[in-house]
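Only one protein chain is missing; all other protein chains are in place.
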Amino acid sequence: MTMTVSSNNRPSLDAPSTISAGSMLKSREIVLIGLLILVFVGGDLSSPWFLDIYNLLDSTAIFSEIAMMALSTALVIICRDIDISMASVMALSSLMMGLASQSLGLGALPLCLVGLLTGAACGFFNGFLVTRLKMPAIVVTIGTMSLFRGVAAGVLGNEKIAHYPDAFAAIGQSYFMDMVPYSFITFVLLSIVFIIVIHYTTIGRSIFALGNNPEGALFSGIRTDRLRFILFTLNGLMAGLAAVFLTSRLGSTRPDIANGLEMEVITIVVLGGVSLNGGKGTISGVFIAALVIGFLRLAITLNNVPGNILIVFTGTLLVVSVALPIIGQKYLPRLSKKKSE
Amino acid sequence: MVKALKSREALLAASWIALIVIAGIVTPNFVTVQALRDLLTDLSILMVLALAQMIVILIRGIDLSVAANLAFTGMMVALIAVANPGLPTIVWPVLCIIIGTFIGMFNGLLVAELKIPPIVVTLGTMSVWRGMIFVVSGGAWVVQHQFPEGYLSVPRTPILGLTLFFWIGLIVTFGMWLMTTQTRFGRELYGMGGNPRAAEYAGVRVKHHEFWVYTITGALSGLCGWLWTSRYAMANTDVALGFELQTVAACVIGGVAISGGAGTIIGAVFGALFLGTLYNILPVIGVSQFWQQALSGAIILIAVYFNMISRKPPVRRILPQAASQGVQE
Amino acid sequence: MADHANTTPLVELKGITKTFGGIHALKNAECRIYPGEVVALIGENGAGKSTLVKSMTGLYHPDSGTIKIKGIPVKLATAKAAAVMGITAIHQETTLFEELSVVENIFMGHPCLKSGGLLDWKQMHEKAAALLKEVDLDIDPAILLKQLSLGQQHMVAIARALAEEADVVIMDEPTSSLSSNEIEKLYVIIERLRQLGKGILFISHKFDEIFHIADRYVVFRDGSFVGEGNIADVREDDLVKMMVGREVATVFPKRTVEVGEPLLEVKNLGNNIEFKNISFSLHKREILGFYGLVGAGRSEIMRSIMALSPYAFTGEITLDGKAIHWTDCSQAIDAGVVYVPEDRRNQGAILPLSIRDNIALPSLKKLSNGIWPNRDAEKKLAQDYGQIFAIRAANIEQPVEDLSGGNQQKVVLSRWLATNPNVVIVDEPTRGIDVGAKSSVHDALGGMVEKDLSVLLVSSELPELMGMADRIIVMRLGEIVAEFDRKDFDAEVIAAYATGAKKPQTQSHDREVA
Partner (left out) sequence: ADVRIAMVPKSLGNAFFEAARDGGNEAAKEIGGVELIFNAPAVVTAEGQIEVINALIAQRVDAIAISSNDPDALVPVAKKAMKRGIKVLSFDSAIAPEGRMLHMHPATAAGAAKAQLEMAVDAIGPEGEIAILSETPQSTNQNEWIEEMKKLLPSDEFSKLKLVDVAYGMGQSDKSYRETIALLRRYPDLKVIIAPSTVAISAAAKAVEDQDMVGKVYVTGLGLPSELAGYVHTGSIKSFAIWNPIDLGYSATYLAYDLIQKEEVQAGDELEAGRMGSFKLDDKLETSLPQPFVYDASNVDKYSKIF
């Protein structure tokens, strides 16, 4: 039976993504929105301070930096690579900004540039090792993870850098209309840009093609290595951007800055439904996931729950949120019928 | 190819020796018998944990929760030991293995039964168990004088001049070698890693094997919980923080293919020896305290680069006896 | 089947139904295999043959229907279960382990154990050596599989099936990438199995093979059983009619078009591992055939031309008289030269993506204004090619991985033709696709040259080449050993050159092609 015959009993010809991926991901975002609602309800019930627009917005400054990196890391992971060096890239960017402001006394804007460029350079280095020397991404970034932070630690020794120009401090410490942290605004805008680029442009198409079958993509005329190279560099750039906000927010640079953030970034990406086997995932998922994690943390800290227990919550959330749909699919026949359509 | 593997392990062994020699030249009393004994003792934990990690990577998985498992198990058993110091020493390792096994089974269940990507599962359980340490200990430390005598002393008993730490490492290594080369289970892991679908078609019980691999990894991590707390006479929330990445690095340096299906126990062991020794000698040869981390990062990259170029896919010749001038890439 | 009236079949399937999402892969299909016979299972691509195989080997679980083994109804939960019941299969997709040795490939899943439960390597090596001799493969059982050529790998797969010592051996398109003499070996093996009273289910799209080896045939169409009988009692076109439900011209429609001036010229191409001294020129509106045994190095040449080869090469390539130095294949595609790869699963298609995505991808530049893709155009393109090749799918948003092998191949062809190129390099375009699909592929190829395209046709099927090509270049072990114009095509001679039975005329290979 050729297509024309069967296609009239199937009008859904322009589903956004492929059938299988498409439905899988939609269900993912529904799960996440559900979680977000739960977090808000739970937060409100457990703490009188939670549902307060100022507190909510204020808390976004805490996770926006991580969330930004999650956006680009999602792309890297969709392309079957992975990058766990971002936190160390942040440390190095922060260091360079510190040195620049200390020794050259640069102003706010040049400092940001220094930060971004350093980040991009680190990303470029990762990209080079992965695509040119053909080393596995996980390995490369495990190495550069300690290399980048190590360099920062080496240069700083037991020194530290503090006192950045006020204009620079304003980036991470002042608010839009005394309410919204600029880092959050940046994150939201970036998310929109990413959503458009990834889901509505040819570039996005290439990324998903590459993620689903690198060799096939290559044979289809996509310059796969170039694309991966670019994504690694982009990821470095985003880490640089995150470093700008964090450094400005802290007003201080130390080698241990942003220590361990890489895991939080990856947690968000994964929670957002990006498949680590590549080829599947949405930015909107990552966006919501960032909010879920961010506000969950706020709700928990507002109840003065020790940080050590907080990580139990985020860890559980990660596993459960992925497990639930699968369990549903696996053990509720009705649901599974719907799925396989 | 088999030769290539051999040669890679030879290369690793050589560079390991080289490390020690360098250290010896710079700091002569790093190569005293006593010093080498200590070195081997120190390497045992990384060795065992790297092997635990290796079999997971072998089947295209990864276990980021090994360190958290180690820390949690260590704390649990330390607390139990403090509560009933009377029990015979053998109880502690056994308890550790049991608890570790359950943690591993939990990972295994999620990965094998629910088909959740391993990195997701273990990323989650990593935080969970790390946090649980605080929950069970209430943030208190368990320290030297609280441990029962045997808990600390037994692993240190020298046998043929080497501590039990080392012998445990060696026994585990041998066990794993036996498993991966001489048992059906072990060989089928290579199949699963190399081509999961083919393995299923061949009648390999993929689900079952996956579950048990994570369980074994858990058990070994648990065992390390005892080794660690005993060695440093200390159980607290930060035990082995970030150690999981060292185990992965060790495997990769040891030539275990991160994409699964290839790699040997011997390789992984030498990877661990190399990395662990590196961490031991950097301070000894007087590398600036501040630059040690950067240096180890660089060396990991270099080591990985070298055994990567040694694992080039074989050229599939079509021309007979083609001119032997090298292939330009 | 009077002769089977009072023997119980080794396997008997009745009313097997299997659906995937919307589509019925099998609609109460049935099939019987008796001891000592070879049953040919035939049907169009997507008829459900492989699905049936997977249902018999415990990989798929039928929604309904009964499977009887030696008369006893069974439920096959896993491949293991099927193996225990004495059913083994060589599946359509390669199911081997590149990183492992031949021995391990043979014994994966059913090793020899010592009393202690440890592996008995010694015994396995001995058995393996014996099995390899049986399939007449002269290699060291200890070497890694990835060091073998594809053909050798398939023989290992066969050896593996023999090792199971099963009563029923299923072969799902075993010959699709075997060379002619390897196929001969296979016949011998099947014959031996038949003598041993085993039952063989043989799936193939090649009628010569079916008529050569099979005793009975079972025909599927659209997942349902449409008929069976003794091979002796049917003619090829009866079978075709049963399969397709209509007449299909199995003769190759050679269109007579005026061949033009040289378009793509290749001089002294070589990379001293895969091929050397490769010179030929493809003319406008010409179909230039490349024949050789699998492994002759044809694909490697094509990949080098397309800048898809890992190895640098020497020699020169000119397109329309202009020398070209492509560094990646997107440039080639822009220049109107496309390569339809032979390995559809890994190179040809992006299986998880929809038919539309796949067909649109290579043409993305054309179908978009650089940034914004044009969905409607893509949809139209996909629909059109769905028509042209009669692709069997629920709709154009169905993931290609859900299509049958042959339908996947149709999608692969579509996506490259959709870029409307000037030069099309097709590598084994009809490997594993059914008569109907085949003739539509051949129509398409014919149609191309009429539309001013030039075609490089790499194929291991001589009849196809002799039917379609204006000229045939024969390759052996990475070198051009002969070249024939249409007027003096001669199957015997061509095959002789390909197998090396006939030595090339002196310096035949480095002569300029006029």
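Letters are used for the chains, namely A, B and C, taken in the order the chains are written, and counting of residues starts over at 1 for each.
One rule holds in what follows: a residue touches a chain if its C-beta (ideal position, glycine included) is under 8 Å from a C-beta of that chain, and two chains touch if they have at least 3 such contacts.
Worth saying up front: this structure is predicted, and the values here are computed from it rather than measured.
All shown chains touched by the missing chain in the whole complex, by label: A, B.
Considering A:Gln173, A:Asn277 or A:Thr316, the position touching the chain not shown turns out to be A:Gln173 (whole complex).
Within subunit B, the residues in touch with the undisplayed chain are 27, 29-30, 35, 38, 42, 130-131, 133-134, 137, 139-141, 143-146, 156, 228, 231-234, 236-241, 279-280, 283-284, 286, 289-290. Even with one chain removed from view, subunit A keeps its contact list with that chain: residues 47, 49, 52, 55, 58-59, 62, 153, 156-158, 160, 162-163, 169, 173, 246, 249-252, 254-260, 297-298, 301-302, 304-308, 310-311.
Basically, only the chains that are shown with their structure count from here on.
One simple way to say how far apart two chains are is to compare their mean CA positions; for subunit A and subunit C this gives 43 Å. With each centre defined as the average position of its C-alpha atoms, the distance from subunit A to subunit B rounds to 29 Å.
Multi-chain contact residues of subunit B (touching two or more other chains) are absent. Taken residue by residue, subunit A touches two or more other chains at no position, since every residue touches fewer.
Across the interface of their complex, subunit B is touched by residues 84, 129, 133-136, 138-140, 142-151, 153-154, 156-158, 260, 263, 266-267, 270, 275-277, 306, 308-312, 314-319, 322-323, 326-327, 330 of subunit A.
The touching residues of subunit C, counted against subunit A in their complex, run 20-22, 222, 308, 328-330, 332-334, 339, 341, 346-354, 356-357, 360-362, 364-365, 368, 370-373, 375, 379, 383, 386-387, 390-399, 415. Remark: subunit B residues 110, 114-117, 119-121, 123-128, 130-135, 139, 237, 242, 245, 248-249, 252, 258-259, 288, 290-298, 300-301, 304-305, 308 touch subunit A in the complex.
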